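A single protein chain has been omitted from the complex, and every remaining protein chain is retained in its original position.
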Amino acid sequence: MVRKFSRKSLPEKIIYILIYLFMIFLCVVCIAPILHVFFASISDPKYVMSQSGIILWPQDLTLEGYKIIFRTRSITHSYLNTLIYVGASTAIGFLVTVMAAYPLSRKSVLWRNVIMMIISFTMLFNGGMITFYMVIKNLGMYNTRWAIILPGCASAFNLILVRTSMMSVPQSLEESAKLDGAGPMTILFRIYLPLVKPTLATIILYMVIGAWNSWFNASIFLTDRAKYPLQLVLQEILMKNDVNSLMSQSSGELAGLADLYKQIVKYCCIMVSTIPVLVFYPFVMKYFKSGIMLGSIKG
Amino acid sequence: MKKNSIKKMLSLVIALAMILSMLAACGGDQKPSQGSSSEPAQSQSAETQPSKKDDDTGKDSTAAPSSEEAGEDFGLPICEEKTTISIWVPMSSNVTNIVDNIGDTAFFKALEERTNVHVEFQHPSAGGEAQAFNLLISSGELPDMVMCSASYPYPGGFDQAVADGYFMDLTDLIPKYCPNYLKAVESYAAKTTFEKQYLNAIKTEEGRYVGIGQVFIEPQGDFAGYYMRKDWLDDLGLKEPVTYEDWENVLTKFKEEKGATAPLALASTGYDGFNDLPGGYGVNSSFYQIDNKIHYGPMEDGWKDYMTMLNRWYQKGLIDPDFMSGSNFLPDTAMIVTGKTGAFFTMYTLIAMYENGNEDPNALYVPVTAPVLKEGDKNMFGLQMLPGFGGLAISQDSKNAEVCLKWLNYMYSPEGSLFVNYGVEGDTFEYVDGVPQYTEKVTKNEKYSFSEAMCYYTMPSGYLPNLQDWRRELAAVPEKDCANYEVFPSNKTTERSLPSLTGIMNAEESTEYAKLFADVDTIMSEATVGFITGTKPLDEWDSYVEKLKSAGIERLIEIGQGAWDRFMNK
Partner (left out) sequence: MSKQKTVKEKIYTKKAIRRDFKANWALYLMVVPFMVLTILFAYLPMGGILMAFENFKPKLGIWKSPWVHLKNFQDFFGSIFAWRVIRNTLIISFLQLLICFPAAIIFALLINELKDNLFKKSVQMVTYMPHFISMVVIAGIIVDFTKSTGVISMIVGWFTGTTENLLSKPAAWRPIYILSDLWQSLGFSSIIYVAALSGIDDSLYEAAELDGANRWQQTLHVTLPGIANTIIIMLILRIGSLMSVGQEKTILLYNDLILEKADIISSFVYRKGLQEFNYGYSTAVSFFNSVINTILIITANALSRKYSETSLF
C-alpha cells in the first residue's frame, strides 16, 4: 500500500521524520503525567508531597498505597461486579445496536428516517434524573444489577456510527444474498458485520470503556454495597479524600499518618482502574488494520 | 475536597469540617457532630469553660451521664415482639472496611439484642448523599426514619417538609415517647450561656419538633482556630502574636528567616470557618447583629479594611500564593508537614498528626488567639453552638413512629447513653477514677485502628442521635493538645453572633432567602478573593457594594431582621 521509505523523495522523507518526531513528542506529553502518577503511587508520600514538578523516578519504594486499597473490603468484589456489568452491557448493547443499525441503513426501509429521528431525539432531550429514577424504580430494577446494565445499552451515538458505516455497503451484496434465500439475520451476521469490523471494534471499545468508567447510575440505584462496581468504590475513595477509613493499623498514631497517604492512594486508584483497560485495548486494536475489508470483497 | 468554591453558608462549612475532622484525625471521631447530625454549628461561648479530660468541676464531671439527667425509661426490651424499623442514613466511613452495612457492627447487633428492635439501614454512596436524598424525597417513598443534614437541606426547612407531607410533626409524640430527649436538651441548654436561643432553635420556626438531633452531655469548647509553629516562634524570640500588627511581623519573620513560602495558609474563601481572621475588624463573612440590628459583614467598612490588609499581606508574600485553589476549610496537610506554612486554621485533634508526620522532628504547634486591632480588643464572633437544620426525622407514612421514638429514647437514657458512647463495661470500657475509659480492645485493637474500633463497638460520633459524651474522643488526643479550650475563647465574646438565619426563618422566607443569597454570595466570593490578590483593585469597592445591592442584599437583611426579631420575641 505505501511505498518503501527509501523510494521517497527528500522532502517527503523530511516530512515523515517530522511526523515521527511530533508523534514522539505527543507520546511524551501524554505519558509523562501518567508516569508521574505511577511513580508517585509507589513513592514515599512525604517525597511526593514535597515534589512540585513531574516525578521522573520513584523514591523510597513503597507499596503501602496499593496495600491500603486492596485492604478495602469491597475492592476485590467490585472488580468482579465491574466485569459482570461490562460484559453484560457490552454484549446486550452490541446485539441490539447492530440489529437496529442494519435495517436503518437500508434505503428500501420506508420508515428508517423517521425512526432515526426518534432515536436521535434522545441525544438532545432528556427528562432529567428524577423521572429516570422513578422509571427504574417502577420497573422493579432499583438496587438490581439490571439498573446498571440496561439503561446504557441503547446508545443513539453508537447506533449512528454503525448505521453510517453500513450505509456504504453496496446494495448489490444484499440482493445477491437474498436471492440465495438468506434471511435478514443471516445477511447481517454473514455479510454486514464482517464488512464494518473497524466500526464494530470502535463501538465495542466505547461500550466497554463507558461501562468500565461508569459509576453515577450505580451511585443512585444501588443501596447494596456488595453490588458496587469498582469505579464507585474508587470514586468514594477519591471524592471523600478519606483514607482514614482504609487504614487498619492498630496504633492510633499511625492511623493519624493516614492523611499522608491520601495523595498516593489517589494515584494508586488511577493505576488500579486504568491498567486492566489498557490490557484489553490491544485485542481490539487488531481490527483497525487498514484496508482489509472493503478491498477484499470488491476485488 | 478539592477546591470547590461553592460557598455554602457557615453552618455548611462547619458541617464539612466535622466530616473532615472525623475522617482525618487521630481520634477519628470527635466534634459535636458530623455533617449528618443536627448540630452542625455548635460552638461555645467564652464563659462556658470547657471541660478538659480531668476537669472536676460540677456535678456532671464524670463522663458518664449522672442519674440526674436521666429521664424515664420504658424498660427493655422496647417491644415484646421483634419490630423492624428502617433508617436512611449515610454509612459511617470508619467502618466501610469492616462491614457492608452499619447494622452489622458489634454495637448495632448488641443494641438490637437489648431493644428487640431490628434496624434495616439504607446507605447512599459516600459523596452522593445529597443526590440520593433528593431522589429519596422525589420518589415519595420514605423509610421509617431519614437522617437529615445541613449539607443536603430540605428546601424550606422542616416546616415545609411537614407541610409537604414527608416528615411527621413530633410535637405531641416526643413528650410521650421520647421524654429523655427533652430532658437532655434542657439539661444541656442550662449549661450554656445561650439557653434561650438553644431551646428555641431545637424547635422549628413554627414551634414544632421534627428532627431529633444529637445532644451533648457537656458543652464542648472551641475545637478549631489558628495554630502557629511554636518552635519557630521560640527560635525567633517571638511571643504568640495578639494584634494584626504582631501577626504581620511574625509572618514576615517566618517568611524571611524560616523559608516559609506560604507563611499564612489562608482558606480559599479568604476568611475561615469561624471568622477568626476578619473578626478583629468587627465584621464577619456573613450576617451578624449589633444591638439586634442585622448587618452583612462583607459590605461594611471593617471588611474593606480587612481586604486592604490581606491585599498588603498577599503582595508581601505572607499568604499562600495558591490559597484560592486550595480547600475552603482545612489547610493542606502537605504544606504543614513540609514547613511551607507556619500559621493556619485547623482543629485540635489534628495537631498530633501534624507533629508526628512532620519532616522536622522538632515541629511544635500552639493555638493562638484570633488577631485583633489592638491589645485588649475582643473578637465578637465567638460561635454559639446552636442546632441547625438536621437530625433524624420520622416519615409521615411510618407505622412505627412509637417504636422509633422509644428506641431513640433509650439512647438518651443514662444507661443507653453510656452504652452508646462506651459500649459494655468490662469489655470495651472500664471506670477509672469514676470516669469511663476505653479498654485496649478499643484503643489498641489488633485488627482495627482506634477510630475503626470505636465505630465498631460503639455509636460513631455524630451518627444517629443520642446523648453524646464528646470527651470520649480525648482518648486519642495528647493532653497538651487540649490547650485550645483555654486559648481560643480567651479573647472572644458572642456579642455579635447570630444563629444560622435560615434556621429561624419560616418556609416562605427561607425560599426567597435561598434564591437571593446564592447570587449575593457569588458576588461576595468573587470580589473577596479578587481584592486580596489585587486582580480587583480596592478602588472598585463602591461599585462592588452597588452590585451587592442590585442583587438584593438589602432585601436579605430585611428578611433576616424580621426572622431575628421574631426569634428574640419568642
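We call the chains A and B, going by the order they appear; numbering starts again at 1 in every chain.
Everything below uses one rule, namely that contacts are C-beta pairs under 8 Å (C-beta built on N, C-alpha and C of every residue); 3 or more make two chains touch, one makes a residue touch a chain.
If you're wondering where the values come from, they're calculated on a predicted model, not measured in any experiment.
Note on the undisplayed chain: of the listed residues A:I68, A:L161, A:A211 or A:V233, the one touching it is A:L161.
For the chain left out of this panel, the touching residue among B:S325, B:N362, B:S490 or B:S543 is B:S325.
Here the missing chain is touched by one residue of B:D100, B:D377 or B:D519, and it is B:D519. The chain not displayed touches chain B at residues 2-6, 8, 130, 134, 137-140, 153-155, 164-166, 261, 268-270, 321-322, 324-325, 514-515, 517-519, 522, 525-526, 528-530, 533, 535, 550-551. Counting over the whole complex, chain A has residues 1-3, 5, 12, 15-16, 19-20, 22-23, 26-27, 29-31, 33-34, 36-37, 52-54, 95-97, 99-100, 102-104, 106-111, 113, 115-120, 122-128, 130-132, 134-135, 139, 150-151, 153-154, 156-157, 159-161, 164-165, 167-168, 183-185, 188, 196, 198-199, 201-202, 205, 209, 213, 231, 234-235, 238-239, 266-267, 269-270, 273-274, 277-278, 281-282, 285, 288-295, 298-299 touching the chain that is not drawn.
Basically, only the chains that are shown with their structure count from here on.
Rounded to whole angstrom, the centroid-to-centroid distance between chain A and chain B, based on C-alpha atoms, equals 41 Å. Taken in their complex, chain A has these residues touching chain B: 46, 49-50, 71-74, 129-130, 133-134, 137, 218-220, 222-226, 228, 232, 235-236, 239-242, 244-260, 262-263.
In the complex of the two chains, the chain B residues touching chain A come out as 1, 20, 23-28, 91, 93-101, 122-128, 131-132, 134-135, 138-139, 333-334, 337-338, 352-353, 356-357, 359, 443-452, 476.
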